[in-house]
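With one protein chain held back, the other chains of the complex are shown just where they sit.
Presenting subunit A:
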Amino acid sequence: MREADITPLGDAALVVRSPLARELLADLAARPLPGVREVVPALDVLTVLYDPLSMAGESLAAGLGARLARLHPEQDGTGRTHVLPVTFGGPDLGWCAGQAGLSEPEFVAALCAVRLTVAFLGFTPGFAFLTGLPERLRMPRLSAPRERVPAGSVALGGPWAGVYPSETPGGWRLVGRTDAVLFDLARPQPVLWRAGDRVRFAVADA
């Protein structure tokens, strides 16, 4: 395996680029490294924010490299699976089905058959970038974002699928909506999902 790609970002963070980024995130959550303040995932990337007063960047990089060298790709089924009931029929559903060369029911069935994975969270609290869309279901983003996308909207944008946890502007194609509550401060775990979790969409009961 090639040497880990770990580069500094400012004087209090390191960027780790690795196909094992998600496994490293889980490993660091289970066994934290001293001096590490936060570990933030992106696609095949972790940004590690650390306290430069208690940890030198070089030794942290060495520690992270050593952790990576011992990790293996995650086995299937280790994450949780969330099944989200979706009422399909957003403003862009017909357009997306046409783009995919499918009828609307065929498009919905194809989307519900996909096993998605939470690649990382970001953009707004509770928003998850869901990866795993086959090429045919990948939709170009709108050329100009909508000013308001309703909370619960199920959307497709580039290689990603996502669900808007709250009303925000958004440039993805809207194909449905869900009543699943993705973000609720009253819950012990306010955010529904974590990086690595599996997600499936299901047609909601009428």
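The criterion applied here is as follows: contacts are C-beta pairs under 8 Å (C-beta built on N, C-alpha and C of every residue); 3 or more make two chains touch, one makes a residue touch a chain; residues count from 1.
What we mean here is this: contacts and distances are computed from a predicted model.
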| item | value |
| --- | --- |
| Omitted chain (choose from "Acyl-CoA dehydrogenase", "5-oxoprolinase subunit C", "Spore gernimation protein GerPD" or "Transketolase C-terminal domain-containing protein") - UniProt protein name | "5-oxoprolinase subunit C" |
| Of A:Ala13, A:Val154 or A:Val199, the residue in touch with the unshown chain | A:Ala13 |
| Residue among A:Leu33, A:Leu49 or A:Cys112 that touches the chain left out of view | A:Leu49 |
| Those residues of subunit A which, in the complete complex, touch the missing chain | 7-13, 15, 25, 37-43, 45, 47, 49, 52-53, 57, 120-129, 166, 185, 190-191, 194-195 |
